[in-house]
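All protein chains of the complex are present and in place, except for one that has been dropped.
A and B are the chain letters, set down in written order, and residue numbers restart from 1 in every chain.
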Amino acid sequence: MKIAVCVKEIYNLEQVKIIRETREPILDVPKKLDDLSKNAIEEALRIREKHGGEVVAISAGSKDLKKTIKEALAMGADRAIIVSEDFQSNAENTALILSKILSKDSFDLILFGDASSDEYSAQMAPRVAELLRIPQITYVREIKEISDGKIVCIRDMDYYYETVESNLPCVVSVTNEINEPRIPALKDILKASKKPVDVVSLNDLKVELVNPYQILENLAPEIDRKQEVIQGDLKEVVKQIVEVIRREI
Amino acid sequence: MESIENRLGLVSFTVDSEPHIKPKSEKCETCSLKICLFICPARLYREEDGKVYFNHEGCLECGTCRIACPEDLDWEYPKGGYGVHYQFG
Partner (left out) sequence: MERFDAVVIGGGVAGLGSAYTMAVNDLDVLLIERGGNIGEKSVYGGRIYSWVFEQYVKGFDNAPVERWVKKERLTFLDESESVSIEFSASRACSFTAILTKFNRWLSEKVEDAGGLVVSGVKVEDVKREPLRVVADGEEIGCDVVVDAEGVNPIIAMKLGIRKDWKPSEVAVGVKEVFKFSESQINERFLVESDEGLANLFIGYPVFGNGGGFLYTNKDTVSVGLVVRVDFAMKKKLEVYDLVEKFRSHRELASLLKGGSMIEYSAHLVPEAGIHGVPERLHDKNILIVGDTAGFVLNRGFTIRGVDLAFYSGVLAGESIKKALDEGEIALAGEIYQRSVEESVIMRELERFRKALKVLENTRLYEDYPKTIIGILRDVFEIKDESKKLYDSVMEKTKGKKLRMLMDVFSAFRGL
């Protein structure tokens, strides 16, 4: 099996600070591999363990990606193909780039996280499947079987589970239910530094980027903290807290 | 005024369930100075009914308590990747 895993680098959201007065975020924080991308990598590794083959991590991102992609390699991906330069980042452009990279090779299975924790638009897998003109199965919580050029997955539809079969090659996007991503040990991190990373330029790929929309403003939601401090005797305090909770719900 | 709690709220942490600093409670009981109560820049040592309580969440990893505590404080850095994440150090 030749498996591609499309992964995304995101800002380490837990570390983003918000300027209280203006509600602007300070985006000077380290990047990391998105958690759902790790679920996708983990699933690929498990399939490789069972069926053999190769796991290739593929991503388009900023200059920091050269570093971030090592997380995927440390987890166990065999190699990576990345675009690591500044470009107008939007779902359409990323889909164009990824599908261009994917089309240069023949993968049996293309895995995605079903969304990313920063934008949560859940568009990437469907867009890429569409561009590559191959079938897609989204919201997959379990891959049941892969055999005879077919894949069987269970989709999480919130109110019911749907079992779907498709021909390979196929795009599959996974939810965080599907597995618990492994945490690489030091020896895996050291090994990762020797794995090949193919950095391709947008020029070489000859992708025509588009610019369909602009982000005008990016502000944190207003949080109205009441900053009530309750002090005093423990019994009294508990009573008062219960009172406050009652009032507020 | 910004209370120490508010100031710690500005700092991002990845908290390990296992504390990396462990005051020895039997030593604390007889400790006359209880320096940790005021020397810790994060105010993580508190006293209640004569007992010293320590909360490792919010530790700024300075090591001041390690130096100041007259007893042999069980002090380590958090595990790799855990603890405080400064952005403007």
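Here, a residue touches a chain if its C-beta (ideal position, glycine included) is under 8 Å from a C-beta of that chain, and two chains touch if they have at least 3 such contacts.
Bear in mind the structure is a predicted one, so any value in this text is a computation, not a measurement.
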item	value
Contact partner of the left-out chain, one of A:133, A:187 or A:206	A:187
Residues of chain B in contact with the chain not shown	1-2, 4, 7-8, 10-11, 14, 33, 35, 38-43, 60-64, 66-68, 76-89
Touching residues on chain A - with respect to the absent chain	17, 19-22, 26, 28, 30, 185-187, 189-190, 193
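In this section, only the chains that are shown with their structure count from here on.
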item	value
Chain A residues touching chain B - in the complex, by the definition given at the top	12, 14-15, 17, 26, 28-29
Complex contacts: residues of chain B adjacent to chain A	10, 12, 14, 85, 87
